[in-house]
Every structure is written in structure tokens, then in C-alpha cells.
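Notes to accompany the following structure.
Here the complex is missing one protein chain, while the rest keep their positions.
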Amino acid sequence: MARDAKKLQVVKPAKASGKKASAAKTKAEARADAKPQVKAPAAPAAPRPQPVSAFKPIITHSDELPLDRQLLLSMHDTMVKARCLEERLIAMYKSGHGYFWIGGPGEEAFNVPLGLLIKKGQGPAFDYLHFHYRQSATLLAMGEEPLGALRQMKNTATDPYSGGRNFAGHFSKREWNLCPVSSPIEVQYAMAPGTAHVQKRFGGDGITIVTGGDAGTAEGDFASCLVWSSRPGQELPVLIIVTNNRWGISTPYGQVQGVERLSDRGAAFGMRTKTIDGNDPISSYLELKEAFEYVRTERKPYLVEANVSRLYGHSSASGANLTKDEPDCIELFEEKLDAHGVLSRADAKKVHERYFDEMAELARQAREEPLPEGDSIWNHVFFGEGPADPLPRG
Amino acid sequence: MARDAKKLQVVKPAKASGKKASAAKTKAEARADAKPQVKAPAAPAAPRPQPVSAFKPIITHSDELPLDRQLLLSMHDTMVKARCLEERLIAMYKSGHGYFWIGGPGEEAFNVPLGLLIKKGQGPAFDYLHFHYRQSATLLAMGEEPLGALRQMKNTATDPYSGGRNFAGHFSKREWNLCPVSSPIEVQYAMAPGTAHVQKRFGGDGITIVTGGDAGTAEGDFASCLVWSSRPGQELPVLIIVTNNRWGISTPYGQVQGVERLSDRGAAFGMRTKTIDGNDPISSYLELKEAFEYVRTERKPYLVEANVSRLYGHSSASGANLTKDEPDCIELFEEKLDAHGVLSRADAKKVHERYFDEMAELARQAREEPLPEGDSIWNHVFFGEGPADPLPRG
Amino acid sequence: MANMAQAVRMALHYAEERLGVTDIFGEDVGPPLGGVFTCTQGLKTTWNSPLDERGIIGMAMGIAMAGGRPIAEIQFCDYIYNTIDLLKLAGNTCWASNGQWNLPMVVMTPVGSGIRGSIYHSHSFDASATHIPGWKIVMPSTPLDAYGLMLAACREQNPVMFLIPKALMRMKGEELIPGEPGEDKALSKLIDAPLGDRSTWKAQWPETGEVDIAIGPAKVVRAGSQVTVVSYGRTMPLCRKAADVLSGEGIDVEVIDLRTLWPYDWATLKASIKKTGRVLFVNEDTEVTNFGEHLVRRTTDELFYELLAPPKLLAGKFVPGIGLADPLEAASVPQEHDVLAALRELASLAP
Partner (left out) sequence: MANMAQAVRMALHYAEERLGVTDIFGEDVGPPLGGVFTCTQGLKTTWNSPLDERGIIGMAMGIAMAGGRPIAEIQFCDYIYNTIDLLKLAGNTCWASNGQWNLPMVVMTPVGSGIRGSIYHSHSFDASATHIPGWKIVMPSTPLDAYGLMLAACREQNPVMFLIPKALMRMKGEELIPGEPGEDKALSKLIDAPLGDRSTWKAQWPETGEVDIAIGPAKVVRAGSQVTVVSYGRTMPLCRKAADVLSGEGIDVEVIDLRTLWPYDWATLKASIKKTGRVLFVNEDTEVTNFGEHLVRRTTDELFYELLAPPKLLAGKFVPGIGLADPLEAASVPQEHDVLAALRELASLAP
């Protein structure tokens, strides 16, 4: 995580703010900066956890923001980058350069801090990731190049996640323990205890992170995850996340579920739970940090519900048009950064412009790349075996 | 329910105690008796229910028992009757007059009160029953004849529940809204909201009752039942019951589930919940009565966990032998009835002897009856259509 | 002319009004969306369910047990596979209770490829469904059949699986549904929900009537003498087109739309195969343990000595999914040229 934060600080914020000082930082200084000074009290290790967060929410209107300036800038930078990527994907869809869009515009304030806190790598020593389809911002925060997402949108053979086989936003990257994002809702919650089980036995501080939406918690798999993560003496190091945008396609959350706070679902299982403000990257970062530290060190589950926005509707199936009815976490954050003299409106605008151009250019590149061949359907039916049609063709 | 209680009082206790006085009761008197004088305070209609019962547990060691004498006697009578039935089924299995046994010896103190409180009949005006395979005592308390269970054990064509097709304890009786007991664990929790949904629209005071074991709550269907029963404005009149014997076949509850009190699973859904002593028929009756009244009148769900014993192991697969490690609710009850001068040891013994003989006689009858014919497999593939093999036989 | 989505909608309206349908529900089935394919817009008894397919099927079973008449939608059949145990239970409840209980319920779900749905919006369900006893299974390929079969399904005493080919959802019919206005725009004005705010919108239902379409009978879509092709769903129109093309080549193909997969109309198939001596079965489900293989088996069982050529199956390739990129989908499930090639070869085989 330090590695990522450093990378982000040395490179992007320098570009973003254009300030020599920060650009000139030595690696050592940068690394130091990477450790944010948390102003809020650490979570008490309550014996029997309460359904509500024991962690006091950050008062973000205090004069001094509780996170390091470089981290704030890098988070803003990545949030904007992710937004520009998603908006480019939507533009590609609307101009016929892709068949279907689904993604995470509106969740950047939560997804970027999440990505920064992930221990990236392959194998049980690192974090296993069972994501859903709205997390391009998390991948970018982990250091992923945006080109792959654009290629997947155009379903080219070069799509690094599925080779043109799967929908946009369906990432998969084994070198980072990023398990394939599945279209079926909630199945990732049934698999997550499995990777966490191996990590529990392996030791170390690698954990499993699983994410999904609010509507999906109605599936039994969400409950299965709670059951399997909390077996007595076998509690698993899994960070169970629900991003609550209060929608399931066209269905308002309150119309179909009577659970006031989804994080309460964990209480009966004796696990630590909290509901946080996913529209505020600062509070998200600090709340997630506390949860990550608990799961990494205690090797026990933690259920975090994050309230987020859905800014372009459910998917291209519902038009993928910007809504003004929901708070835009980037607008809110820029307001705050400006008010606290961290980043001016003008400089923020530059960040948007830069990434707009960058994504447009990358999209042009992706659009030119070839599609997979029909015969390639026989590739990877079985791992470690060559392509083969099992039945002869007349 | 009054009808059943009356029946039980006028007939069985009279037989049981042999007291002229009670035997001579008029129907009117009997009906009056049927309404037990509840000594405990009624449940407060708390706006937001707590996970734990708001209903004070009955102090059963008080001098006066909080239920009408005739009701106590009739409950005891049916509990013994049910035990004798189950023990006869086991005897049949062990002597080769059946292939598989599973049933409810040890749950009589809970299952009999449950049966007495059910509103018996066909259609949404009456209670719908989604039971599991340990509830012969509930059926007997509802007034069912024991012969059917013995026939099912011998898988005779006369088996009224499945015509010799299904295992013992797999009851089904449409005239009483008793849905077929299914071997697959927990699916009844997925169906129960459906009958309750119709009843909610129908009005009246008919409710849905669903029962299952503790281990089964790990299945997603248990969570589905909680979700579907508590939709805002669509809360359903369903009494959700878990009989917790702390076993799933050979697996101790505490080894695989971290939920301290299973009733807590309902808390997040804003439903009323409690855990009760299923080994005490008096407390079971009063706790269930409160829950039934709440669901009937409020038309909202109630989750009740009852702690019960498993006296003959899981099933014939595990030997079906009596264990001394778990409390026997009938022994405990008879101690209490004797101590309070309601029923002497000697009279209790007579009840056991009478039902022992009765069940032995009925078993002899069932054993002689013919099995279904092979050709009958084609009956009832489709409702309302004659038997037909869809494929011609060479 | 109504398209299939509109036809289903009109049938559901008729069923609400006259056949006692009490609940039409599923994910996003109620207002404002009225279903991801608009099949349930403007109806009286629709409601949005939690996102829980097991809960949806369980709810339908419970409603049916309590005397209601539910129509449950699984948004895409790709998401029905965690409910197979419940579907099996629905199919054996009458049998297991020795005839006591029946479940008059309809499960409708969009199936198949053809909308660039990638791995999880392209599944077929006919193979899995036909392996579950106790269900009646229908799959229309025209709006009129969809209308008629839905009415029949809503009168049925047993569980009915109503499979809707996604690719044909927007295809207009050639035959009028009795009562529908002949002119497209007119129908759309009446029963298609407007874009934007729908809070005050109400559908204006045309007075549609009964049709003579039952669960069971197949339909000879085109009479022919040399080769029989039997299909259903998305591949049905491909077979018709292919037959037209081949008639130009002097190959006379009889085209049969099975419509009901179970219990299916063997008499009509048998008569046709006896006549032509050559049969091709076409569907798009993956081809191993495929319902078309049952039909091939039935054919060899009963007509082996009358066949002029081996009975053939053209179905989806046995791959784990249908890829998003066009070349992948085209290579995975039957296209018109595949049907043409298969029929040409079958016609050319010497007895």
C-alpha cells in the first residue's frame, strides 16, 4: 500500500498541482508522507462488537483535514482519473464502440481509498479480491493501467481480463489476486470465505476483500458469507463490504428490504460492523484503514457498509445518463480541497482536462484493435490443455 | 384451536385422569377451560422490537402452574401419545418393518403446544404449515390419527401422506394446509413467505408457520425468509420457528455456527424475536401463544427459537438409540405435574401403557397392508391428468 | 403488429382480468420499469421483488399453495441455476404428496443468445428444464404463440416454464392477436410506457380475445416433402429462412415449430419424419445432454427403419460461455448459414 501511495504521490500529484516542492520530494520523504497522520481516535477493541461503528466519524469541516496533503491530492487525482475512464467507456458505448456498459461513476470516494489500502500481489500472503462490476477506481488506485478497461469495452482480443469474452467492468487479474468479476450477483460472497480460509491457515497479514451492492444482500450468499466467516475458532480474515447506493436497477432499496442498516446483518454473527460515508474519501480512508488493520491483525471478519451514489444509472441498459439527484463525491471533495487550500478549482479542472484527453486517446487506440477469432472459443475450456472441439463437425 | 383443545380436554384428559368431574364437563364449560389463564404479563407492543424476548419467562416452580389443569393434562396426554408413536416407529424400523426412521422424540414439549395453537383448516383463512420431519407431536395435537404415520413408516399404499412414496415423518395434508414436508433442508423457509403473502392480502387471522432445525439456518433460505417476511409495508404474518437441538446429524452447533442466539438473526430485519425453553410445555405454550397472537393480529413476522432435545439421535442412520445425555421433556413435565398434584406418577404411567398398547396394535394393522403397485409410479405426475408413461416401451 | 414483449404483456393483462392471475413479480417487474424487456409494463398485479431468485421461486410456490396464481419472472435464465432444487421440488410436489397438492404457477424467463449478452445474458435453459419432471415447458417463436401459450399457461393446473427467446422479443408478428390494433404506432401508444416520468401513466388495453393455442401441439410452419427441420425459439426463424432459400435450390423442407417442449407433440414430428425420412433438430443450448438429443433418440427408437439418413442435431457448441465479441457468439450458437449447411448436407446424404 505504501508502495502505491508513494507512486501516486511522486508522480500524479506533482503533475496535478504542478508544485516543484512536492515533485522534487525524495523517495524517502514520499514514503514518510505516505503514512497519513490519523487525527481520529483508533477503534476500541470491544470484546463483543456493536452493530454500529465504534469509530468516531471524522468531522471533515474542521480547519485541518485529517489526512496528509499528498495523499489527499493523489486520491483526488485517481478519483478524477477513474471518473474520466468511466465517462469514456460510456461515450464508447454511446458511439457504438461497445455493446454494454456498467461501472462505478459515483463510487470513487470509496473505491480509491479501498484500492490504496489493498496489499497487492499474488498468493495468500497478499489480499484476495472478490469485486463486483463498479470498481475501476479501485483498480486504478492499485496502479492498473486504464487501457485494459477500454479494451474490454470494445471486446478486443487484447482485453487483458477476458480476451473480449466478458462485459466491461468484469476485471480479472491473477497476479493481483483479483478474482474474475462475475455477472451473477453475490456469488463472490460464497467464494470469499474460501480464499480467507487459506489465508487464515497461511498466516501473515493477507486478507480477503469482498464487495457487492445493497440489493444483492437479499441473496442467500450474503448470509452464507456471514455464517462461514464467523465459525467459532475459525473466524476468517475477510473484509465484507456492501456498497449501498440504495438501488437495484430500478428498484429502490427501501421498497424491498426492511433492514435499516445493512451492517446490522453482521451483529448476530458477533462480527464487527459499521456503516460509513462512502461519498467522503477522507472518512472512507480512515474508516477502511481501521477495518483493514483489524482484519489483518485480528484475523477476523469485519462488515462495512458504505453509502455511495450511482451517478449514471444502473448501466447502459437504463441509458447511462448523468443524474443530478445524487451527490457527486468528486464535486464535494473538490469543494473541500479548495476550501482548505489543498487544491484550487483551477488546478482541479486541469486534472479533469488531462484525464479527459488521456482517456480519449487510449480509447482511440483500443478501438483499432482486432476482435478475437471465432475459433478461439476452444481456448481455455480446460486449463493446461490445448484448444479442442470435443465433437467432430460433419 | 378452541375446537382442538376442547376435544382434547373432553376426551383424552378424562381418559387420562379418569376423573368423572372433568369427564362430565359440558361443552360450554370445556370451551371456557380451553382459554388458559395466563399468569404472566402480556408482551408490550414495543415499537422497535428487541432481539431478546420482551416476554418474561414463566417461573414454573411457583406453587400454582400458570395453565389450566385440563390443558396440562391434555398436553401431557398428547406428549406421551407422540412419544409412544415415535418409539413404535423406531421399533418397526428395528424389526424390519420400515427402511428409515426420522422423527421428533424429545420435541414434544414444544410441538404439542404448537399444535394446540394452530388454526386448523383449508385455505388462507386458516394457518399454513411448512414443517420439517420431527413434528408428529404437532399433528397429534391437531387431532391427527397416528395410524397414518405408521403406514408411512411401512410405506404402504394406504399411507395418507405420500402413498408409500416418502420417508417416515414426511407428512402432507392439504385439508389442514399442511404442506408436504420436504427432505431438502430449509426450502420450506423459501416457500413460507408465499403462503403468508396470500394471507396478508386475504385478511382475517390465518398465519403461516414454518419450522426447521438449527443447522439448517446456515442455508441461505433461512435468510431469504427473513428478507421476504420483512419488506417495508409488506411485512408478512409468518411465525418463523427454529427448533434448536444443537445438532446437525453428527455436527455440534457450536462447531460450525458463531451465532450465539439464532433468534438474533431476526433483529436486523426489525422483526420481533425470542428464544424460549422448548423442553417446558408450559413456557412453550405461553411463549408461543404470545407470538401467535402478535402474528395473527399485527400481521407481521415473529422469529422464535426453541431449545429442544434430540433423544434418539438424528435418525435410524445413526442407530435411533435413546440417549441419556439430554433432558427428557416428558420426565421433567411429569415431575412437575406430580409435584403440583395435577397428575400422579401412577396415573402418568397408565397413560404410557395405554398408548404403548394402542401404537403396538396400530402397527400390527399397518404391517399387514399392501404396498403400492409398480405401475402406480405414473399416478400424479401431473395434477388432474391420468397416469401415462410419456415414452413407449419396446 | 405486436412484438413478443407486447404480446406477453397483453396476455398477462388478459390473465389478470379473466384467468385469476394474482401476482406478477420478480426483479424490476413492477413499476416504474415493468421488466427489463418491458413485458410487464402497465399491469395491475405486478410488483418488484428482492434480488433473490430462490426467494422468487419459493414465493411463487407458496402463493400457488395458498390458492393464488403467480407468474414469477427470473430476469434472465442465466440466473435461474441456483433454483434448480426448488424447480425440482415444484415439479415433484404433486407426485410426492400422492396427488394432494398442485402448484398452478408460471415461471417466465428470457433465454438464449442474439442480443450480444456475453457469458451471462445468453444462456439457454431448454436442456435443463426438460430434464425436470412435473413441469410443462413452452417456448414461443412468434408474438401470437407467446400470447396464446401464456393464456394456456395461466389456465394450467401444473407448473409451467415459459421460455422467451430474447432475440425475438422485439420482433413483430405476422398474425394479428385478436383485438390488437393492426397499426404498430397505435398499439405502442396504448400499452408502451412512456420514457421519463410514468407515475401517472396507465395502459389503455385493447380488448384482446381468446386464441386456439394450447400447451402441446407443435405447428407445421412450412410444409415440405424432403427434409424435416424441428426447432423452437431464436433458431426457428433461421430455419424458416433457410427453408425458403433451399426451396430455390430444389430442396423441399418441412419446418416444424415445436412450441411446447414438454409434453411435446410427437405425433406431428413422427408423421413428418415418416414422410421425409430425414430430420434435423435445431436449438441453441449447448449440445451435450441436450434436449435435441432426446428427440434424436426418440427418432431412432421409433423410426430407425424408416430413416433415409441419420437424424441430426444442430445446437450450441459445448463451450463454457458465449463470448461478447461477435465472432465468438457467431461461432458458438447456430446462425442461418449453419442451418443451411446442415440441411444441405442432410438432404444430400444417400440412403
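Every chain is named by a letter (A, B and C) in the order it is written, and numbering of its residues begins at 1.
The working rule: a contact is a pair of C-beta atoms (placed from the backbone, for glycine too) under 8 Å apart; a residue touches a chain by one contact, two chains touch by 3 or more.
All values reported here derive from a predicted model rather than from experimental measurement.
K.L.:
Out of all the chains shown, which come into contact with the hidden one?
P.N.:
Spelled out, the missing chain touches these shown chains: A, B, C.
K.L.:
Looking at A:F110, A:F131 or A:W228, which makes contact with the chain not pictured?
P.N.:
The missing chain is touched by A:W228.
K.L.:
Please identify which residue in C:G20, C:P133 or C:P194 touches the non-displayed chain.
P.N.:
With C:G20, C:P133 or C:P194 as choices, the missing chain is touched by C:P133.
K.L.:
Using the touch definition up top, pick the residue from B:G164, B:P237 or B:P301 that touches the left-out chain.
P.N.:
B:G164
K.L.:
Tell me which of B:F202, B:F356 or B:W378 is the one touching the absent chain.
P.N.:
B:W378
K.L.:
Residues on subunit A that touch the omitted chain in the whole complex?
P.N.:
The list for subunit A reads 123-124, 128, 159, 161-163, 165-166, 170, 172-174, 177, 179-180, 182, 184, 187, 189-199, 201, 208, 220-221, 224, 227-228, 231, 379-384, 390-392, 394.
K.L.:
Taking the full complex into account, what residues of subunit C touch the chain not shown?
P.N.:
Residues touching the hidden chain, for subunit C, are 54, 79, 81-86, 88, 91-92, 94-96, 119, 127-128, 130-131, 133-134, 262, 286-294, 296-297, 300-301, 304, 309-313, 318-321.
K.L.:
Using the document's contact rule, name the residues of subunit B that touch the chain not shown here.
P.N.:
99-100, 155-157, 162-167, 182-186, 215-216, 218-220, 248-251, 255-257, 317, 371-378, 381, 389-391, 394
Throughout what follows, only the chains that are shown with their structure count from here on.
K.L.:
Based on mean C-alpha positions, I'd like to know which chain lies farthest from subunit A.
P.N.:
Taking each chain's C-alpha mean as its centre, the farthest from subunit A is B.
K.L.:
On a C-alpha centroid basis, what's the spacing between subunit A and subunit C, in Å?
P.N.:
39
K.L.:
In whole angstrom, how far does the Cα centroid of subunit B sit from the Cα centroid of subunit C?
P.N.:
Distance between chain centres, rounded to whole Å: 43 Å.
K.L.:
Find every residue in subunit B that makes contact with two or more other chains and list them.
P.N.:
Expected reply: 220-221, 224, 227, 231.
K.L.:
Could you list the positions in subunit C whose residues touch two or more of the other chains?
P.N.:
Residues 50, 52, 54-55 of subunit C touch two or more partner chains.
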